[in-house]
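Everything on this sheet refers to the single structure shown next.
The other protein chains are all here in position, but one chain of the complex has been omitted.
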Amino acid sequence: MKLSFATANPQKLIVAIPWLWLALFFVMPFIFILKISVSEPQLAMPPYQDWIREFEDGLLTITLNFGNYLLLLEDDLYVSALLGSATIAGISTLLCLLIGYPMAYAIALAPSHWRMPLLMLIILPFWTSFLLRVYAWIGILKDNGLLNQLLMSIGLIDQPLQILHTPVAVYIGVVYSYLPFLVLPLYATLVRLDNTLLEAAADLGARPLRQFMTVTLPQSVPGMVAGSMLVFIPVMGEFVIPDLLGGPDTLMVGKLMWTEFFNNKDWPVASSLAAVLLMLLIIPFVFMRHFEQRTAEEEK
Amino acid sequence: MNQPRSLANQSWSAPEGEPVVRIEKVTKHFGEVYAVDDISIDIHRGEFFSLLGASGCGKTTLLRMLAGFETPSSGRIYIDGQDVTDVPPYKRPINMMFQSYALFPHMTVAQNIAYGLKNEPLNRQQRRERVVEMMALVQIEKLATRKPHQLSGGQRQRVALARALAKHPKILLLDEPLGALDKKLRERTQFELVNLQERLGITFIIVTHDQEEAMTMSSRIALMHDGRIEQVDSPRRMYEFPATRYAANFIGSVNMFEGHVVSHEQDMVTIASEETGSELIVHHSQPLTQGMPVTVAVRPEKLKLTEKGTNPANEITGTIQEIAYLGDVSIYHIDLPSGKRVQFTQSNIQALAELPLTWGQEITLTWSSHSCGVLSQ
Partner (left out) sequence: MRAMFMRYPVLICLLLAGYAFLYLPIFSLIIYSFNESRLVTVWGGFSTKWYGELLQNGPLIDAALLSLKIAAMNATLAIVLGTLAALALVRFRKSRGHASLGIMVTAPLVMPEIIIGLSLLLLFVAMEDLTGWPAGRGQTTILIAHATFSMAYVTVIVQSRLAHMDRSLEEAALDLGARPLRVFFTITLPMIAPALAAGWLLAFTLSMDDLVIASFVSGPGSTTLPMVVYSSVRLGVSPQINALATLFIAVVSLAVLIASVILYRQQKKDN
């Protein structure tokens, strides 16, 4: 409801300051990504050519170079990196759901004075450094690491398993790092569910499993979607985990962008990769916003 | 202590001079929805004025426009002759007691009361004295250092009242001031509010959905419905002479008979109704034309038992269908031959007296031509 006494100016300023900040430092940069993705690379700093050049005769020339995008299509490397990212992000999201759902559900069912501490325990690792937590897995997963030592000491295996620098290590790292992002929104949905619905279902003769499948699960879909998107979208662009835990055959678009940018100094190709990734991510993002708004409306 | 005027139910007449609040053709719409629709009211100094109506009738929107939280879509609001329509709330000589009390949870009782005084031309000493004075006024001296969450509902209500009165406003707005209290406390607080208002002489404007509350406290009531005013009158006139069907129904119970005007001579209207079986005669001074369709309203307690055929008019006969024993009174539902159902109440004067009336019994009722009214719409 608009406050009638709020004179126009402070209100406009309150909206304008964050709006301008985000427009300048969040939206504008994407325009530069698009711009540079269609320019020629060159050996200079910055390592790309401006495609708007003024020649001596005063004519404005615009040379657009869509070669970078063609390269992405032609070279298997880029396509398989995108597919690799999508696969890893998709499977990790499913794994997070499988591990996170029982956790969120257990916390939601716990006595109310236990819920806050239990939730804190989920959030707490998030406050310690992400990089250091991924690093911890190197010590656990390497050939002579803790896991292999444990497995060998109980006689399950004779030879150390190669886990580090394989996709398995990437999955472990991703699930480990992103699990809280799924548990929190899912918990928020589950804890709001009306208990009387379950009681009604039980009253009508449904067994616990059927109660869960027919009442709880369908109602928790918004939380599942929100949590899944919070995992899927950032994992698509993940760099640190595949770089530290993955091997040479772990192809992910984030890692590839990093290589193109820092090692090959090919800004235009890195930009076109970023542009493609961005376009692909708009779909799940819109999906997420849609569910968020629906939940917000239901709350009113 | 002097008897509060409104409790004595004396009738109220508008004094001479300028009204302290003048609401002039005020309309407020939110999109397509008209919350307040072309309302004009004058409220005079020292009145205890109630805006009464069901939820969604626009009474709260009207109050919020007086406080300055909403701007009218059209129309003007004057306070003491001054146009305040576009004056922000912090510059109006009006204070408000909120329905939720809106006590600042991070401040003590004393700090809450002192909040509004920071903008007054008072020095520290005077400010402290004013806070003490206000706490004494509502008898919460001992609570000065408490935080709101340490107070009971009744205590919170007093703090909110003290805070709103601290600046000595010309007008105090009260939004459902007793809504959060339990029934016993509410009844006691009603009298306290009326006494306080008498003592301070400040104009009180109160929003309520509770007709009993409005009847008990007010000098005048404005009954609102769908953003419009149904009737503005003293509680007594509002009850005895409702102007519209809605007003008659909203306050108390009422029997309504449809009919048309047969004749209108001086102050007497004769009305024929198929529902009653007899002619109706009503004292009514407004001009009515012959044949005009009208409604006659009679309160259930105005009916009295009579012998059949002894009254030339205002007589109905029917059988008792339902009896509800409420302790102080009993309510009888009587079906007339026309199918019309009539309510009739009788005081239970004797405790163990044989019930004079019973189910299925045929009784005849009558009423005086002075105890009923003609409704225009």
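Note that the chains take the letters A and B in the order they are written out, and that residue 1 is the start of every chain.
We take it that a residue touches a chain if its C-beta (ideal position, glycine included) is under 8 Å from a C-beta of that chain, and two chains touch if they have at least 3 such contacts.
Bear in mind that the values here come from a model prediction, so they are computed numbers and not experimental data.
Colleague: Check each of A:120, A:157 or A:283 against the chain that is not shown and name the one that touches it.
Modeller: If we include the chain that is not displayed, A:120 is the one touching it.
Colleague: With the missing chain put back, one of A:28, A:200 or A:283 would touch it. Which one?
Modeller: A:28
Colleague: Looking at the whole complex, which of A:38, A:179 or A:251 touches the chain that is not displayed?
Modeller: Missing-chain contact among the listed residues: A:179.
Colleague: At which residues does chain B meet the chain that is not included here?
Modeller: So the residues of chain B touching the missing chain come out as 67-69, 88-91, 94-96, 98-100, 102, 104-106, 115-116, 118-120, 149, 163-164, 167.
Colleague: Could you list which residues of chain A touch the chain missing from the display?
Modeller: 2-3, 5-6, 10-12, 14-19, 21-23, 25-30, 32-33, 35-36, 46, 99-100, 102-103, 105-107, 109-112, 118, 120-122, 124-125, 127-133, 135-140, 142, 144-146, 149, 176, 179, 195, 208, 229-230, 233-234, 236-240, 243-244, 254, 257-258, 261-262, 267, 270-271, 274, 277-278, 281, 285, 288-289, 292
One rule holds for everything that comes next: only the chains that are shown with their structure count from here on.
Colleague: Centroid of chain A to centroid of chain B, CA atoms only: how many Å?
Modeller: Each chain reduced to its C-alpha mean, chain A and chain B end up 60 Å apart.
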